[in-house]
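Only a single protein chain was left out; the remaining protein chains are all shown in position.
Up next, chain A:
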Amino acid sequence: MKRMTENEYQGKVMNPDTQVWRHWRLELDAQGLAWATLDKAGESTNSLSSAVMAELSQLLDELDRQPPKALIFRSGKAAGFIAGADIQEFTQLDTPAKGIELVARGWQLFNRLAAVHYPTLALVRGHCLGGGLELALACRYLLAVDEPSTRMGLPEVMLGIVPGWGGMLRLPERTGPQAALDMMLTGKTIDAKKAKRLGLADDCVPPRVMDAAAAMLVLSGQARRRPPFLQRLLNGPLKSIVASGARKQVARRARREHYPAPYAIIDIWAHHQGDALAAPQLIDSIVRSPTARNLVRVFFLQERLKSFGKASGFTARRVHVVGAGVMGGDIAAWCALRGLTVTLQDQGIERIAPALQRAYTAWGQRVRDARELRAAMDRLIPDPEGHGVAQADVVIEAIFENLEAKHALLAGLETRMRPDAVLASNTSSLRIEDLASVLARPERLVGIHFFNPVAKMPLVEVVAAAGTEVDTVQRATAFVRQIDRLPLPVRSAPGFLVNAVIGPYMLEAMRAVDEGITPATVDEAMLAFGMPMGPIELVDMVGLDVAMAAGSSLAGSGVAPPRCLLERFNAGHLGRKSGRGFYDYDGGKAAKPPAAAVPAGLAQRLVRPLLERTQELVDEGVVADADLADAGVIFGTGFAPFTGGPLNYLRSQYA
């Protein structure tokens, strides 16, 4: 939606002579309201760098000299309100004192803002995250603009740090501790309507009345919203009960030794009134823990992946997907949800219908607005006859992994599609070169390799074969960004990056089972290491048949498959999809027997083949550098993010 800057109040700049700020603009309107607009110089989004914070302090000095009737904060950026602190600055915290200083700067400044005598309001439109939300919380009122892009949250925990600029104090005061801890401990964000429902926002208004509403609300004199009585009790005398419940919940998701930040948040809220400075040793251990450093690194790796695809101005409007199985159907559904018109082809409507049903069910939970859901479903068009090929900007082949079948399909697609459209294969195990050999223009075929489940796995490998033309790869990369996935450029090689490194790891895990360690114990070893799922359960999820096939192509012929795999495969236990593999499945969930004591060094042994294979693939040039390899393995497999990725982990072990 267009930003309506034309109706913004153009006030008189206060004291033009003294205003030398680069990032802030302070204007006084006819009613005597001061409007402070943050428009960070040289950036498309606002973040609270030390310079921005210093200027905010000067701005408050200015207003101390001439107190306004009220003060309203707003953003001068189309992208949103404030995205948070300047994460680049986190990477420079090399001494304990610098960490404490960073926390103190925001804590004190926002306390000062919270104490001013005139009423204050934050007009929140678009993202309002981390330090940005802490600024808004320090204002007396928070007015949220009801648009899809408006998201509020304290995601510090995802970077391994804590919301130390008042978030741990003020968010629980507004919403009660349960909702506040939920937001702070998971990092999840909420929209404008929910912010109002939770008491975080005083009101939620459409953009057309936001300026008027901000002015009325800030001058209203009305008391700030308070949470219900029970929530105030929970934020007071009953804190310890909430804290112990929250600790138990966190323990189910993250181990303290891997992720200290969520535990610190609970402690600082429960024992130090949200004041991180009251627990300096905690802050120091957090700010300079390897976890925080590695998670910040992962953040920047993600930013790097996001930056790919800018080399091409390519924008797709129509996508044609052939193959309505789990992968093809979910790829098509995802593209439709991201706003593209998608034609989905398979042999007959009966094969396509289950994909539509799956999309409808999955989005029903994800998309709240019934009209938005309907629009996405309208864009997902069953196309048994493949009419959509002729008009598509991107054609993705996602049929079963059979060279002859793919050859026949690709050759047919090439003659019918537009010469300028991207032709892609979602193959995971066949060589792009081999697939392209039947094409009149083999240089136009590119791999766009998604992971299962498509809606949850952010990584997409963009695979270039030896002869693939650069422009095609760039357009494929731009397309992956367009649908909000993270593109990882890789060279065509068996298993590309992700499957190639996960294969030896699963193989080693099954060898351990062959040696008599129970599957549950093997999985427990890797869960303790920090993996989101154990390797044996992963085999069950991938399918034992797929593991057998992949094993022979990845490990090379002549290598005998693990006995435990072969036996189960021969007995027809193919994993989750057949209800039984290494585990029994009921409703898609593994029934895991209790794990035995994990033998010392087991995790190191199991992960070693993965680490080594990753290094080899970097050396072979399958992936351009070690950072990208780390990014790919984290976002493609969920490899323990707090380690910073396999190669970063490898370095740390031998550093």
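In this text, a contact is a pair of C-beta atoms (placed from the backbone, for glycine too) under 8 Å apart; a residue touches a chain by one contact, two chains touch by 3 or more; residues count from 1.
As a working rule, contacts and distances are computed from a predicted model.
Choosing from "Nucleoside ABC transporter membrane protein", "Beta-ketoadipyl-CoA thiolase", "Multiple sugar transport system ATP-binding protein" or "Ethanolamine utilization protein EutJ", the protein name stored in UniProt for the chain missing from the display reads "Beta-ketoadipyl-CoA thiolase". In the complete complex, the residue from A:Asn46, A:Thr343 or A:Gln482 that touches the missing chain is A:Thr343.
Checked against the hidden chain, the listed residues A:Ala243, A:Ile268 or A:Met377 yield one contact partner: A:Met377. Summary of contacts with the chain left out: across A:Ser240, A:Gln357 or A:Gln604, the touching residue is A:Gln357.
The chain not shown here is touched by just one of A:Glu303, A:Glu385, A:Asp484 or A:Glu515, and that residue is A:Glu385. Within the complete assembly, residues 341, 343, 349-350, 352-354, 356-358, 360-361, 374-375, 377-379, 381-383, 385, 387-388, 390-391 of chain A touch the chain that is not shown.
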